[in-house]
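Below: the structure, in structure tokens.
Shown here: the complex without one of its protein chains, the others still in place.
Take a look at chain A:
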Amino acid sequence: MSAAYPRLSSAAREELRRRLLGLIEGHRVVIFSKSYCPHSARVKELFSSLGVDCNILELDQVDDGASVQEVLSEITNQRTVPSIFVNKVHVGGCDRTFQAHQSGVLQKLLQEDPACDYDLIVIGGGSGGLSCAQEAAALGRRVMVLDLVVPSPQGTSWGLGGTCVNVGCIPKKLMHQAALLGQALTDSRKFGWECSQQVKHNWETMTEAIQKHVGSLNRSYQRALREKAVAYVNSYGEFVEHHKIKATDGNGQETYYTAAKFVIATGERPRYLGIQGDKEYCITSDDLFSLPYCPGATLVVGASPVALECAGFLAGLGLEVTVMVSSQLLQGFDQEMAEKVASSMQQLGVRFLRKFVPVEVQQLEKGSPGKLKVVAKSTEGTEMIEGLYNTVLLAIGRDSCTKKIGLEKIGVKVNEKTGKIPVNDVEQSSVPYVYAVGDVVEGQPELMPIAVQAGRLLARRLFGGCLEKCDYINAPTVVFTPLEYGCCGYAEEKAVEVYRKENLEVYHTLFWPLEWTVACRDSNTCYAKIICSKFDNDRVIGFHVLGPKAGEITQGFAAAMKCGLTKQLLDDTIGIHPTCAQVFTTLEITKSSGLDATQKGC
């Protein structure tokens, strides 16, 4: 019989086996069934009469049903459906299940597995971990979250919620907003508001207000966990053996917990340079948002979104800012856009030192802020330069928190180079009962909404009988530099690499937001670009916008790209007048034409 089915490669077979074991281990009752099979129907009725929720996989309704049946028969030695598992035990088919019911064995099996303290322990209380924990709890599972923030080398620590809430998106966007408001004050004079010419900014007022909001979010996360009956333990989690974890609290008190399943959601922390003086005198994004004093003249080291975003808002708040970049700006992003981002920042007074890396940081004076001397060397030659700054902010990348959580004790594979955890398309690690979501996962965009979505869907698959996987394709991203940069889909150079240049048409234009006209801001800074695949109906495969409110603009276009947006549809859609977003409905100039893309008139 099995010869009639396509043979699986051994890798695919192993993968499927892992998935099935995951399914079986993750659920109280699993029924492998076929929707038309009367025996399957009887078994389903039996469990429903017992008031027991079952996870049912209809083999005739999934694409790989035949392969599932093949692998399943290897696991169980039973070729037919239905095939029933109760608390990981293979009960058998229809007849044997009814026998077990009559003898009382089934009822015994149905009692919760008493061996583990929890159904699920989540390590890490960030966006991904919390969404997974809450969803699992909502599905009636016993769930624990372990979260302890190891203080930064500068001693900064924070509450529940992970990077995004405490030292990421939220405080960053608020400081960005503070800087935009500074720009608004300047604009407002042109619009008739009699604002004084020299408005000073008070760092402490801003930081206090932002930290107040962050604190309220920390509390609301704790409250949400309480309400959903998730056990929240403010301790550091570390595997000691299979299914068992050691939780160490801030006082060194150790407690052990066991669980059937684990989710690793420990995220990442900023990387240090490993040069003299870096951990002693430099700060990172972990420290900046709650810094109790104004950082003053700042050197930002790095070319990541975090680096440019921080440099942007610090400059917008009136500080002297220098960015030191070793190679490419915004690596992985469209490089034309990245350069435009940088030049828009230069217009605001940010200084860029390209192709230099710091080799030493010395403290000249203590204080809040103090005075630091930075020695840097050229990446291309032997040139050395020195600079004096009040603050040095490192934003050169982030390292996964996977080193000190005992993964080696249970055999979870970690990419040694990146420290990230490779998972399959259902977030499962090399150890079937251990999963990973968020920034620790290898090869996925490091975005908070993705972590949330992945965590929530994982819980639903593990405990809710849902099969939906997280869709990582065409995730839109926005860099909140002073002029925001939003994108979705391919960078131009990546598109050329994948599709070849002759198969692409790139439409672009500079544009002048209406609000900028009266404010006398530059008319040829904002830029819109789309990349279309010529032989696929001019489908839009890359979307890029540099301008105010790019975050708000990009979201809807991302939704449209999910539905197969084409150039024709862009042309057929009426613009909303007067907005920046409407520029995408009237793109006429192709890059290949070489025509001028500067903007004139309305």
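Here, contacts are C-beta pairs under 8 Å (C-beta built on N, C-alpha and C of every residue); 3 or more make two chains touch, one makes a residue touch a chain; residues count from 1.
In this section, contacts and distances are computed from a predicted model.
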Among "thioredoxin-disulfide reductase (NADPH)", "NADH-ubiquinone oxidoreductase chain 4", "Serine/threonine-protein phosphatase 2A 55 kDa regulatory subunit B" or "Aspartate aminotransferase", UniProt-listed name of the chain not shown: "thioredoxin-disulfide reductase (NADPH)"
Contact residue for the chain not shown (choose from A:I121, A:C580 or A:A597): A:C580
Touching the absent chain when the full complex is considered, from A:K173, A:K228 or A:R354: A:K173
Full-complex contact with the absent chain, from A:Q69, A:T97 or A:S127: A:S127
In chain A, positions touching the absent partner: 127, 130-131, 164-165, 169-170, 173-174, 177-178, 181-182, 184-185, 187-188, 190-196, 199-207, 209-210, 213, 217, 220-221, 224, 317, 447-450, 452-453, 471-472, 474-478, 486, 514-515, 517-518, 549, 551-560, 562-565, 569-570, 572-582, 584-585, 600-602
